[in-house]
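With one protein chain removed, the remaining protein chains of the complex are shown where they sit.
What follows is chain A.
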Amino acid sequence: MIALEGITKRFADHTVLDGIDLSLERGEIIVVIGPSGTGKSTLLRCVNFLETPDAGRIQVGDLQVDATHASRDDILALRRRTAFVFQNYALFAHKTALDNIAERMIVVDRLSKSDAHDRAREILERIGLADKADAYPASLSGGQQQRIGIGRAMAAGAEVMLFDEPTSALDPEWVDEVLTLMKQLAAEQQTMIVVSHEMQFAREVADRVVFMEGGHIVEQAPPETLFTNPQDERTRSFLRKVLAGNGPAAP
């Protein structure tokens, strides 16, 4: 179970998140949509303290962290139970694909190097990149890099995976392979919060779609409901804009 309560974040005098409440059951998949600059990335980053929330509580499994009194250990524990997939992949540039995935198991989980490499090889197998074990990020396509980014997140065995627009930096030709991998994880009941504007993906995979605007959650509902019968005018107007440029996904 994941629960966010009253997550608030200000940059100077700009309140980017204004008391966000959101909870997920184990295995649940949430897709977060909303105009750009509305705080979606900031919300994900607050969940694992890449940004420090100014207020709020975060619960992941049996770990409860109060943002205003988070100790160093709390933050480490939280990060170890969550996994982040970055928009720009953020692979370790000096490490091979295999080492990118194994790194966490070696350093954080303290597996022996050979055990970590065995497990990393299994993950490479699952993400279809077994032949790229020794390749460095710079030599891989965007799609391959992002799949390794997801592989690195898989290595965490995290209770929740956080995806921040995982396909929006990709050339269109690589989007499908990344979405396919995410669907595979969804089928395995991986709990996920996905910020994405891939409406077709949301429709197929999400248990719930959350529409955010101006630091608030405006509306949330199962995808069919939210896409076909949005309640709030702001949701309607956003969907009109997004779906206009998204032909086949239009309701």
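Keep this in mind: a contact is a pair of C-beta atoms (placed from the backbone, for glycine too) under 8 Å apart; a residue touches a chain by one contact, two chains touch by 3 or more; residues count from 1.
Heads up, the rule we're going with is that contacts and distances are computed from a predicted model.
Chemist: Between "Electron transfer flavoprotein subunit beta", "Ion-translocating oxidoreductase complex subunit B", "Amino acid ABC transporter permease" or "Succinate dehydrogenase subunit B", which matches the UniProt record of the unshown chain?
Modeler: "Amino acid ABC transporter permease"
Chemist: Based on the whole complex, identify which of A:I20, A:L91 or A:V205 touches the chain you can't see.
Modeler: With A:I20, A:L91 or A:V205 as choices, the missing chain is touched by A:L91.
Chemist: Which residue among A:L50, A:A130 or A:L243 touches the omitted chain?
Modeler: Among A:L50, A:A130 or A:L243, only A:L50 touches the chain that is not shown.
Chemist: Pick from A:R10, A:R79 or A:R126: which residue touches the chain that isn't shown?
Modeler: Answer from the full complex: A:R79 touches the omitted chain.
Chemist: At which residues does chain A meet the chain that is not included here?
Modeler: 48, 50, 76, 79-80, 82-84, 86, 88, 90-96, 103-104, 107-108, 136, 138-139, 152, 156
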